[in-house]
Every structure is written in C-alpha cells, then in structure tokens.
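Every protein chain except one is present and positioned as in the full complex.
As written, the chain order gives the labels A, B and C, with residue 1 at the start of each chain.
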Amino acid sequence: MSAFRRDLMTVCALGAALVVGGFVGSNYMLGVLVLFGMTSILVLSYRTITTMGGWSFAHIAIMGIGGYSVAILSKPPFGLPVLVATVAGGLFAALFAALLSYPVLRTRQYYFFLSTFAAGEALRQCFIQFREITGGTSGIAFIERPEILPNPSSTLEFLCLVAAVLVLLGIFYASLDASDAGLKIKAVGEDEALSSSIGIDAWALRALAFILGSFGAGIAGGLFATYNGIVSPSDINAMLMFKVVAACVIGGTTRFSGPILGLLFLTLIEEIFRVVPEFVPMIWGVFVIIAILFGQWARGRLMVWRAKNA
Amino acid sequence: MLEAKDLVLEYGGVRALNGMSFTASTEQVTAVVGSNGAGKTTLMNAICGLVKLASGEIRLDGAKLNGLAPDDIVRKGISLVPEGRELFPKLSVLENLLLGATVRPDPTRRRKTLERIFELFPVLANRQKQQAGRMSGGEQQMLAFGRALMAQPKMLLLDEPSIGLAPMVEEQLISAISDYSRESGIGVLIVEQNAMLALEYAQHAYVVEQGRVALSGPAAEIRDDPAVIASYLG
Amino acid sequence: MQILLNCLSLTSFYLCFALGLALVFGVMRIINFAHGEFFMIGAYATYLCISTLSPQVGGPVAWAIGAIVAAAVTGLLGLVLHRTMVVPLGDKPLAIFISTLALSYVIQTIVVQIFGPVGLSIAPPMRGVVNFGGAILPASRLVVIGVAVVLAAGLWVFLMRSEAGRRIRAVAQNPRGALLQGIRTEKVGRLTLILGSSIAGICGAAMGPISQISPYMGAGTLWKAFIIIIVGGIGNIWGAVAAAAIFGVLDTLMSQFGAGRFLALTSAAVMLFVLSVKPSGLFGEKE
Partner (left out) sequence: MLEINNLSKIFGSLKAVDGVSLKLGRGEIRGLIGPNGSGKSTTMNLISGSLQPSAGDVSLDGVRVEGFPSHRIARLGLVRTFQLTRVYTSGTLLEAVALGVRAAQGSAWNPKRWIPTGENAKINIAAFEALERMGLASRANEPAGNLPGGLRRVLSIATALATRPRILLLDEPLAGLHATEKAEVSTRVEQLRADGISILLVEHDMKSVMRLCDRITVLNFGRVIAEGTPEEIGRHPEVIKAYLGRKRNSDA
C-alpha cells in the first residue's frame, strides 16, 4: 500500500509542480513545462508496459495514432470536441495495440523489441504514405486547442490541462500497478512459466499491460497534436522514443519516481545544452551508456560485497 | 593423477559439493557412483571449470586446474563427455570431431587421432558427412566420445554416458572406451547412476552421497558391498 | 528482364545490409543497433577516399581503397563495441540493444559535426550502363550486386570451410558444447562482431555511390533489416538471405506496379503474419 501511496504522491506532486512552475515561470519555462508534462504521460504509460517484462519500441508510433485521431476527428466531417477526440485517440491507440499484441506478444526478448521497432517504423511510413488521410509528410495542421479552456491560446491554461490529465492518468496507472491485475502483470514479467503454472493467463496479462500502456500514449499524442496545432510524421521521431526509453533506463522502472527523475535529468541536459541542440542526442546517449555500464558494474561490486559479508 | 581435495560448491544456497576428495589415476578407469542429486554432475562441471568452487583444489599431475578457464583446462588434458552430449547438431560428424581438436593444432597428430577414432567407431568413418543431429542416440554418444578423444586428453571424463541408451549399446560403448584407455594409457573418470555397469569396467570406485565421498575402494569390492545397494534403494 | 534486374539489385542491397546483422544476431544473440551507423560510416569513409584519391589513382581504385578503409574502420568499431559493451553486459540482450541504440546517436552526432547534416553525393567510380538483352543496369548498381554476391559467397566459404568459421558455427549452435571443446567463446564473439561490422562498412561503400549519403542514412534502413532478420528466423543467416530475396522481389514488383506507397505496410504485414504463424521466423528454430 505504501508503494501505491508513494506513486500517487509522485504524480500529484509532479502535477502541482507543473502548475506552480507555470504560474511563476517565464513564457519559455511554460513551454518547457508543457513538454515535460506531456512526455511524463508518455514515460509513465511506457513504464506500465515494461512491468510485463518487455520493452516496446513502438510506443511513439502508437502515440502518433492518438495525434492523428485528434487531428482527423476534431475536423469536419466529424467535428468532435477536441477533448472527446483525444480520449477517442487513446482508445484507437489501445485498439491498435490490441491488434498488434497477437503477433508481437508471442515473441520474447530480442524478437519483441525488434518486431515492435519494425512495426512502429512501418506505422510511421504509413502515416507518410497515406496522403489522403494523413496529409503525407506535411501532416495535418490547424488543430484547435480544447474548447473547454476559457482562453485556448493561453499556454498556462493548457499546462493546467496537461497537469490534470497527467494526474488522472497517473492515478489510473498507479492503481493498476497496485491492483490485483498489476501484481499479476509483474509476476508474469518476473517468471512467466511459474505464473502460468499457478493459473495466471500470462498472455492476457501481457496484452493488458501493452494495451493500457498504449492508451496513455494515445492520450499523450492527442495532447501533443492539439498543443502544437499540427501532427506530422516528424513528430514520431526516434529521438522521442529514445528519450522515453532513456528516462526509464536512467531512472529505473520499479517506482513512478524513477522514470520521472530520469526524464527530469534528460530535460535538464537538454536545457543546459540549449545553445547547441545538435549535441543533445549525443550527451543523452553517453549518459544512457554510462547508466547501463555503471549499473552492471555496481551490481557486480554488490555481489562481491555480499559474498564477502555472507 | 587427478586429485581433488575438499571441494565445496554452492548453488543458490544448496551445497552441491560438500568437502569431496578423491584421486583418479591417469592410467585406470575410476568410477564415481551415487544416486541422483549426489553432486556427480556438479563435480564434472567443477573439474572442467564451468562452475566455480567455493573452496578446495583440483590438480592434474600436480598442476592446479581450478581457477583456469575451460579452454586452458582442455589444453592441460581434461576432456569431458557431458551429460546430454552437447554435440553440434547441424554440423557434420567430421566437423564435430575436428572441433574436438581445437586445442591440438598439429595436423599430423590430429590425423592420427582421427584415424584411431574411426577404427574404434567405424560407424563414424562411414558417416563423416552426416549431420550429427540426425544420428541415433548410440551413434551420437560414439561421436561425443570421439570428439572428446580428439583433444588427446590425459584424462577423459564421462558424465552419465548410459543415459537414454539401450543396455546393449551402453555396454558396447563403455567397453570400447575402457579398451581404448588401456591401449593408449589415458585415465577415465566415469560418473554413473548405473552403478553396476560402471563398476564392471572400473578399477577403483567412489560412492558419493550428498556432495561427499561415502565409500571408496577397489571397484570389485564396492560392487559386492551391500552398503552400496542400501545407499540407492534406501 | 528489367524487372528481374531490379529485383536482383534490391535483393543485393537488402542482403548486404542484413547479412552482418544476421551473422552477429545468429552467433551471439545480440542486436547491434549501431549497425546502421556503421553502414553510414562506411559510406563516409568511401566518400573521403574517393574525393581525395580519385584524381591521382582514378575512380575504381579509389573506390576499392575506400571499401577497404570502410571495412577496417567499422571492423575496429566492432572491436571497440565488443570490448566496451558486449563483454561487460554479457547475456543482457536488452541492455546491449539500448546501449548500442545510444551509441548510434553518439555516432550520428559526431558525423553531423564533421560533415554537416545535409546529404552528400559520391561521384560514382564507374560510369555508364550495362546492357543485358534490352534491360539496362547502371554500372554502379552492378557493383552492389557484385559486392553482395562476393560477400555472401565469401561468408559462406569462410563459415563452411575455414577452421575459424567452423568455430563460429559451433558457438552459434551450442555455446556450452563449444566451451567444452576448448573454444574461447569470447574470442569467437569478438571475431563475429568485427566481421559483421566490416560487412556493414563494405555495404556502405557499395551503396554510397548510388544514393545520397547522410548521417541518417543508416537509421532509415535499419528497420527493414530488422524485418528481414525476423522473417528469416533467429540465428539463421541463410534464412536472412531468403528473406532478403523475398522482400527484394516483393518490393520491386510493388514499386513497378505503382503500389510503392504500400511498401511499409506490406513489409510490416508480412512480418506480423510470419510472427503469428511461426514466432521464431520462417527458418528459425524454437528457442
């Protein structure tokens, strides 16, 4: 229970920090906070997928489904309210994940990350190629901000919306994590054969984690689209995927605070090197390599230390 | 002489070897028998450097083996025919044999050894091009023996060679190996749960129980010791 | 005839690109995400050689030197990769995957700093077209086909005939059994990674003159190579050859008949279908 509370506190504190930061910060700061909030949603939903033991590389492409759904559904002939379209985008993302889960979740380890990577890239290519629907490389522009905001052009109000969505989704994922289903998902991630042997339907739970995690990606995609006012294939970039994975690698995925701190760290680097943005991917890359190699080294040391003190 | 002194090894809290000591001559067949879970396979893996000892010492003709990498141990003259054979199923018989000679690059000696192995197991000579995985169990076991001999060992270790073989085949194989060891003067350390078979061909024997030696002596005596049967069938 | 040539040309490219990846994957069960960047470095190395040397020694010789330099540089990178990441991370395929992914960004950034983000073109070492019974093929595409054939045949001979190749196959099939024969599996892994990386470099040298080279050229092709090794099957180099041929033909035919925009969709569909029916790929074995 305490872990659940800690996760709740993490998301609530994050939401509050975003809003407070928005009120006191500069205009530039406001933009950074909105991006941070939306990426936090991505990272938290991604963490839910990793608890089943598989690291998907299709998360950002699935996010794109949310973005395109909002772009298409909020315009004629559908003309849905933007927020409704965003939720629909999340559902479409989840639906896509459900379709993908049959072939992809039959695979393990290398095959899983290779096939999700290839599937995600193929999806991005589809966004480029199906011009009639997606607008090709230029994408779909002039997406409205949500109507429920009193002043849609105010970034501060949008930030509050992002914070609210973040907290809501965070509560959802935190409760899933602490729920019966979440415990079983983690059990499957830890030992699939054992889980099946005691009656846990491993496949269904892996699919559940993948689908619910993708739902959050779809919502985040919708928010990105309405914030930027445009979706295009270049939003589905490998850099963002790398940022999400790197946040989870650097921060660890055991609790919600890990990926969030990882993301904070990456964002700080991004801001520090703002004047030379072309170096940011390299510095992120270096830190990921350091995190992985150092983690390995530290585990080795720990084992030696334990053996000595046993 | 292969000497093992006070070997201790733990697997996740279980003591697989618990102060095991023995010596095996490099001119004779030595048998290590005991029921399953007595630590026999662990012993073999420890000698070959596949698992790390917690303490103890293994020496071959006085030179320390423990702590060396598996390939150095093979080079020093220890060859293991592992339980389950561990062949390369999609490689041909000849390729499997040649891989056995990885640590012995001298081509003339290599050819000589190969010829002797073909004499010993004519089936292998006739099926040089066949994929190892497509042969019968007995033929695969012959190939595993042959591959181990290609390393020109001083000491051949056999881990449960009889598993999955029909009684006729296993007897043939073990007698072929013990003949070969007598002719070429190499030692054989055989680990078996089929105790009577191993004791038939061994000169000296150890009975192990729970990771340590419970009983030792000339194989012929051990064979008739009622304590052996007791340790098997309770 | 023209279609056949085009099929062959595309198959050759897929094969070149996927071969090294499949080799490393098959033997060591790891995926080098920076493979695409090694390919890109190969292309840039060739670019440098051709632009500095071709006035003195002529195009083809400069290209050949470029290919050798490309192979050497990427082979060295493979060695460094093995020492710094593969060995310390041991049997953690995900950790290796992510750290090579990170490495690919490091390499990309460095190349962008040196050569700039915009594409460059390499002067083709061989000009003109070759005529095959009415069908034409630019000479530089013939080079790609030639390189693919030489690489595949060379790799085949090396793996099937040489002692080192035998050891590589042994480790791929049964690492534990190999260890017991006194084979140093770590050394075999190092050789494999060097070999696979050099193949990427040579592939870059062959492809450079055909397409524009840019720091992002590797990343753009990598996903297709992933699909090829997935469809071909885990640990099966010849499966990758077959899959390269399948996609070479499929993609050429689709472009030919005006369905080029569905390429990504069909590739993904083929992959997902194969995974649904046989999770270990067409020619792969169950793990």
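Simple rule for what comes next: a contact is a pair of C-beta atoms (placed from the backbone, for glycine too) under 8 Å apart; a residue touches a chain by one contact, two chains touch by 3 or more.
What you see is a predicted model, and the numbers here were worked out from it, not measured in a lab.
In terms of the touch definition stated at the top, the absent chain reaches A, B within the entire complex.
Here the missing chain is touched by one residue of B:A54, B:A69 or B:M196, and it is B:M196. Among A:L35, A:L168 or A:L183, only A:L183 touches the chain that is left out of the view. Annotation: of A:F4, A:F130, A:F265 or A:F279, A:F4 touches the absent chain (contact as defined above). By the touch criterion stated above, the residues of chain B touching the omitted chain are 10-14, 35-37, 83, 133, 136-137, 160, 162-164, 166-167, 171, 192-198, 200, 223, 229, 232-234.
As for the chain not pictured, it touches chain A at residues 1, 4, 172, 174-176, 178-187, 190-191, 193-202, 204-205, 208.
Keep this in mind: only the chains that are shown with their structure count from here on.
Looking at chain A and chain B, the chains that touch each of them are C. Rounded to whole angstrom units, the spacing between the C-alpha centres of chain B and chain C is 43. In the complex of the two chains, the chain C residues touching chain B come out as 163, 166-167, 169-170, 173-174, 176-184. Per the touch definition, chain C reaches chain A in the complex via residues 25, 29-31, 84-85, 88-89, 92-95, 97-99, 101-106, 108-110, 112-113, 117, 219, 223-224, 226-227, 229-230, 234, 261-265, 267-268, 271-273, 275-276, 279-280, 287. On chain B, the positions that touch chain C within their shared complex are 48, 50, 69-71, 73-75, 80, 82, 86-91, 95, 98-100, 102-103, 147, 151.
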